[in-house]
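Have a look at the structure that comes next, please.
A single protein chain has been omitted; all remaining protein chains appear in their positions.
Note that the chains are named A and B in the order they appear, and that numbering of residues resets to 1 at the start of each chain.
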Amino acid sequence: MTEATIENRAVPTVSVPRLRFTQRYGWVIPLLLGALVLLAMLASLCIGAYPLRFGRAAQIVMRLAWPFPMPANPPWNIKELTVVQIIRLPRVLLATLAGIGLGMSGTALQGMMRNPLVGPDIVGVTSGAAFGGVLAMLFDWPPAGIIALAFLGGMVAMFCTFSLAKLARGESNSMILILAGVFIGAFFLAAAGLVQYIAPDSVTRTITYWLLGTFVGADQQKVWMIAIPTLFGGSMLMTLRWRLNLLSLGDLDAKTLGINVGMLRWSIIALVSLIVASQVAVSGIIGWVGLVVPHCARMLVGPDHRRLLPTAAMLGGLFVLGLDDITRSVVKAELPVGVLTALIGTPVICILFWKTQSKGWEHE
Amino acid sequence: MNSNVVHFEDLGHAYRPSRWVFQNYNATVKRGSTFALLGPNGCGKTTLLKIMLGALKPTKGTIKVEGRMAFVPQLFHVTFDYSVLDMVLMGRAKHVGVFSQPSAADEEAAMASLERFGITNLAHRPFHELSGGQRQLVIFARALVSEADILILDEPTSALDLKNQIVVLDWITRLSHQDGLTVLFTTHHPHHALAVADEVLLMLGKKSFAYGESGDVLTEENLHTLYGVDLKLLPFEHKGLHHETLVPVLPHLDREASRSAERFKIRA
Partner (left out) sequence: MINTNSPRELLWLGPFACIALVALGLLRPLPSFAPPARSRIVMDAAGRSVQIEVPYRGTAITWWGSFPNWYLQHTHAPETVLYAGGSRDRAFFSNNIMSWVYPQVVKNDRLWKDNAIAAGRGPYVEVESLLAFDPGAYIGAGSSGGPLPLLRRVGLPVVHTWDPHRKLEEGMFEPARIESALVGHPERGEAMISRYRQSFAELNQELKPSTLSNHPRILMMGDFVRDKIHLSVVGPKGMYSEVYYPRVGVANAAIGFMSTTMDAERILAMDPDIVFLYGSNNGPIPMQGPESFLQDPRWKGMKAVRDRRVYRLPSGDAPGNLLCGPILARWMAEIAHPDQLQPRTREALRKIIEDDFGYRLNDDQIDIVLHMNENSDQPGYERFTRNYNANQEGKPTQ
């Protein structure tokens, strides 16, 4: 053997743990997505019948957000300000917040129920909230009342879902839980339809349009209706995001690791219900976002909820904002955004489902 | 510091009224010892574990547990493909505030735990890619990182191949002797219990049980009562130390005397 080969042989192979790319740089992705969301919001302000340049839109938004009085002689004309402040900005905010809320709710539910095939619409929260909201509209309650009743409806629906699953002795079996959610969801949706039927004509028209999922008619009041619960509930969910990892292990496991499973689970359900209720109250039933977005986020940054939750939030915001931009610009008649999310969501979930089934989620 | 970490008296549980799983059980687990729980399927081993873990309230009797517990379940099914490090980190739950995320110190503790078991090279692999034995070690690491005093294992060797069974049993003794943990495990293999456990509880029936040091309790009569099969206690010497093991006697061997004679004659 020559010296060279001896030397080669002598070099030991070091077993250094090799990080997946997503693990080392995973934290960058939520950051990038966050910046992307803000940019997308500005870009969305330029879409519409009235011509507005990106630079001008950015100027106006920055001055609106900056907590000091507006300049006396602004470089923009009052029509541009009107278009941004009154027409487009509320709608853009509404769509983004709805997306953020739905993305986070879907992720939290999937983690909590240990099944990647759930979303707020499948589990019954959306239908329950819709029923509550529709009922409040029938009684002509103020916006806070609509959200409150929608929140209550969502909680009741979740409670029914879990009780039904418990009756079938399937609280820990996620498939039974999902089935229960589908049944309860269908029930509440039918109940909402009943309310629509008995409502007087003037209210019916509002209800119908709204049940399809739409951001039309976004105004300042609606922005506040969705912003406060989503930002507050979302922040709470963010602080609990590591605990979602624990919850996703299993009841006994989580309990022995030292967390109060029941309390955590119901806190998460309450937060999800709050977020979804506010979204449904202002924009109707928008499905599939809570199902598809967490999947895509998981593909980007992995299943650790510390990174997953912020990523899903930002991705959700981008997704729904993008779809709303499409309905505003390309389509001639206003397509309800709920229809678009279904049209896009169903094939995406099919592809993801088949791809991962071949790799295998469940390993038992 | 109390030398008894687990103590139960007159313990009994019934899932439905008057359908007792077991009744009148007494036992004590000493600190730093290894304790084995044996019994056929359905006799209530998991129930007893759950009572000890506090997940179930016993219908009758009292149980006192002193010290923090960590649980290593039998079947480990994770829906999401967490990395090994993430899994071990989850053991730090008791040390992380409700609204906080794990700190750098927590991550270091997790890595240290992996190092203890010699599996740092697996740190960033997805958990589901690991073999059964490796998974068991990861869960050990998770139990250790939670700084528990008592380790409770549910049938730690049943899903493993021979090599990994030995590895796990070895770790059980090491954790008990070197780290001073109290280890409690259930098993279907009496020879494992004999090899590793200091004390044993045999769950013989609804009201009967045998409890005591493993050498005293793991007798051929008790085991015959427990399992309904014949087991022979065989002593042997290894490296100058005296050991004993249990070997099952297959029923048909008596009838097939000539055949077995053939087989063993060849070896001899």
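List of remarks:
Quick note on the criterion: a residue touches a chain if its C-beta (ideal position, glycine included) is under 8 Å from a C-beta of that chain, and two chains touch if they have at least 3 such contacts.
As the structure is a prediction and not an experimental result, all values here were calculated from the model.
Only one residue in the set A:V61, A:L271, A:V293 or A:V320 touches the chain that does not appear here, and it is A:V61.
Within the complete assembly, A:V83 is the residue of A:V83, A:M158 or A:L340 that touches the hidden chain. Of the listed residues A:W224, A:W266 or A:F353, the one in contact with the hidden chain in the full complex is A:W224.
Mapped onto chain A, contacts with the missing chain fall at residues 27, 30-31, 34-35, 37-38, 41, 48-50, 61, 64-67, 70, 78-79, 81-83, 85-91, 93, 96-97, 100, 216-218, 220, 223-224, 227, 231, 234-235, 238-239, 306, 309-310, 313-314, 317, 328, 332-334.
The definition used in the following text is that only the chains that are shown with their structure count from here on.
Chain B meets chain A in the complex at residues 50, 53-55, 69-71, 73, 75, 77-83, 86, 90-91, 93-94, 96, 98-102, 120-124, 128, 146, 152. Taken together, the chain A residues at the contact with chain B in this complex read 15, 17-20, 23, 111, 114-116, 239-243, 245-246, 248-250, 252-253, 255-259, 298, 302-304, 306, 360-364.
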